[in-house]
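The complex appears here without one of its protein chains, the remainder shown in place.
Each chain carries a letter (A and B) given by its place in the written order, and its residues are counted from 1.
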Amino acid sequence: MEHAHPGRRPDWAALLIAVGLLALAGVVAWSASAATAGPGYARIGPNAASYVVAAGLAILGLATVVAAFRGDIPKPEAFDPMAVCLILAGLLSLIGVISVGGGFIIAVTLLFALTARAFGRAAFLTDLGIGAALGLIAYLGFTRLLSLSLPQGPLEHLF
Amino acid sequence: MLDQLAALGQGFLVALQPAKLLFALVGVFLGTAVGVLPGIGPALTVALLLPVTFKMDPTGSLIMFAGIYYGGMYGGSTTSILINTPGESASMITALEGNKMAKAGRGGPALATAALGSFVAGTVATVGLAFFAPALVDLAVQFGPADYFALMVLAFVTVSATFGDSPLRGLTSLFLGLLLGLVGIDALTGQARLTFGVPELLDGVEVTTLAVGLFAVGEALFVASRRKYAPEEIEPVRGSLWMTKEDWKRSWKPWLRGTALGFPIGALPAGGAEIPTFMSYTIEKKLSKHPEEFGKGAIEGVAGPEAANNASAAGTLMPLLTLGLPTSATAAILLAGFQQYGLNPGPLLFAEKPDLVWGLIASLFVANVMLVVLNLPLVGLWVRLLAIPQPWLYAGILVFASVGTIAANPSPVELIMLALFGVLGFLMRRYDYPIAPMVVGLILGPMAETQLRRALAISLGDPAVLIESPLAATLLVIALIALVAPYFLKGLERFKAAED
Partner (left out) sequence: MTAFGRTLARGLVATVAAVGFATAAFAQMELKIMAPAAPGGGWDQTARAMQAALTQAGAAKSVQVTNVPGAGGTVGLAQFVTGAKGDGSQLMVNGFVMVGAIITNKSPVTLEQVTPIARLTGENQAIVVPANSPIKDAKDLAAALKADPAKVTWAGGSAGGTDHIMVGLFAQAVGVDPTKINYIPFSGGGEALAAILGGKVTAGVSGYGEFEGQIKAGKLRLIGIASDKRAPNVDGPTLKEQGIALEIVNWRSVVAPPGITADQKKALIEAIDKMVKSPQWQETLKAKGWDDAYMAGDAFATFLKNEQTRVGDVLKSIGLAK
């Protein structure tokens, strides 16, 4: 990770981080000001901590602005967006399948195969099979041995 | 003292019967097997396996209990070390150094020092439990909200050890954690904060969801994104599979120091297991002859916190057995286990059922031995997990992480949070922000706030209460020294350098 020399152009990614921190500080302070103080004798209500956190985030945001101009935030290295997208697709299909009632096994199968793909596996069908087997074992283990309920779908009703 | 020794001897006679030893072994095995699932900590492990023990006589079942408890704790550390997936908040610190060791082919020594550290801590702490319980408990109850607040302040000072090389990025990570700590129902007034009308957020952000998201999911994203440019090399074993002489030398002191921190703090009704692990990590980093190795796989950073974690677990049993105070989720479940036999832990238990109490204490020793017996030979096998081809290893880790989350709370909101924290963990790795302070902030923030406001509510808003107790004042002074001393020493060195 290389640090840029001071005096150069500002680091836009770092500025974005700073803006994010300041925005978060704003949201926290705004939500605290919108809330009413509850009852109590502590004199410090539920909003005090919010203001402390908001102030801290704001100061850190400003410090990050300074760091961005001084080049103190490390520059990230090159990365492969495809791999990240594949894993995110895996996580999204996990959430999606479970939300629409597709069940645990299908969700886990997709997560496994897509993640393996992100790590360069070409045999997608094989990985689907491995994922399904893993999901089935986990499903049976959790529901039968530990009597915990997992999301149900068409496949789960077969067992 | 002699009476206690005789009673303990009696206890061992019960616990060492072959059938009872078998129960202990089965308990440790089941506990480890279920405890390795992330999101399923020792409490849930014991809760899930409680029905298994229904079928036995009280002693046998309590012995199995003890086994499950210790097994569950150890299971959490195993996943922290091997796949960077902390099963519970107290083993988060273990992941910091342990996983770095595992990736460098030193998973064997990391697992071994965790197991042996747990054994040492468990044994020493159980001795403490057996002989000093009544006296220590009277002290522990005197700890009031102001004292707890001072302890939290001290714990906050220790966070900087996890910051890495930039205070700005470390503090940013910490404050993001504090921000997440605000989410949910305020404990003192019942008012919702930052929930934006989502009912699932009312209970706040689950620590394991954040830790697993940042550590495991974030790591998978990061490694995948770098695969084409700087492929990660994982070696299951490099050098010795076992601890070398050097490893032993570097481990034994952290084990003892971790125990000394974990047991008393764990015995406090609101002490918990996390604070002693943070403190132990900081102290080991300060005392180590190899501070440069911290963050890259220092064995002291596994040995100390692991011992602290286990010692605090034994500490938790102290208020439970002597006062009937369940001070952790696991202790509450254990209490339920006692009650199914009509036993009520509390001041009368030692007097009314001495054989049972001492049987349990003896079985804690036995379970501890079983843990080492079972797990040391398994170290070689566990480490082989890392030989799984990378695509399947990481795919498996993600499946594993989400299964744990789903089983503990089958709601899409929880999974969405897991994914978001994963993305955040990925971005933080890219810009070299440390992730541990964020988890620490989420754990300590709400604790510190609650204790502060409780203390002030009792004093009707008078802040003097915070320093009136000698204990609180002492802790605050230590915190101040810990905070100021490094700068002072630096200044002194600079001054000396200028002199030369």
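Operating definition for what follows: a residue touches a chain if its C-beta (ideal position, glycine included) is under 8 Å from a C-beta of that chain, and two chains touch if they have at least 3 such contacts.
On a predicted model such as this, the values are computed, not experimentally measured, just so you know.
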| Looking at B:109, B:145 or B:181, which residue reaches the missing chain? | B:145
| Contact residue for the chain not shown (choose from B:136, B:194, B:408 or B:448) | B:408
| task | With the full complex in mind, choose from B:44, B:194, B:317 or B:418 the residue touching the hidden chain. | result | B:44
| remark: Out of B:173, B:189, B:375 or B:402, only one touches the absent chain, namely B:189
| query | Looking at B:19, B:202, B:477 or B:492, which residue reaches the missing chain? | reply | B:202
| note | Residues of chain A touching the missing chain are 38-41, 147-149
| said: Tell me which stretches of chain B touch the chain missing from the display. | reply: 43-44, 47-48, 54-57, 140-145, 185-190, 192, 199-200, 202-203, 269-270, 319, 323-327, 329, 331-333, 336, 339-340, 342, 344-349, 408-411, 454, 457-458, 460
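In the analysis below, only the chains that are shown with their structure count from here on.
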| query | Where the centres are mean C-alpha positions, what is the separation of chain A from chain B, in Å? | reply | 23
| query | Touching chain B in the complex: which residues of chain A? | reply | 1, 13-14, 17, 21, 24, 27-28, 31-32, 35-36, 38-46, 49-50, 53, 56-57, 60, 63-64, 67, 72-74, 76-81, 83-84, 86-88, 90-92, 94-95, 98-99, 104, 108, 111-113, 115-121, 127, 130-131, 134-135, 138, 142, 146-151
| remark: The chain B residues in contact with chain A across the complex are 34, 48, 51, 166, 168-169, 171-172, 175-176, 178-179, 182, 186, 188-191, 193-194, 217, 220-221, 223-230, 390-392, 394-396, 398-399, 402-403, 406-407, 410, 412, 415-416, 418-419, 422-423, 426, 430-432, 445, 449, 452-454, 456-457, 460-461
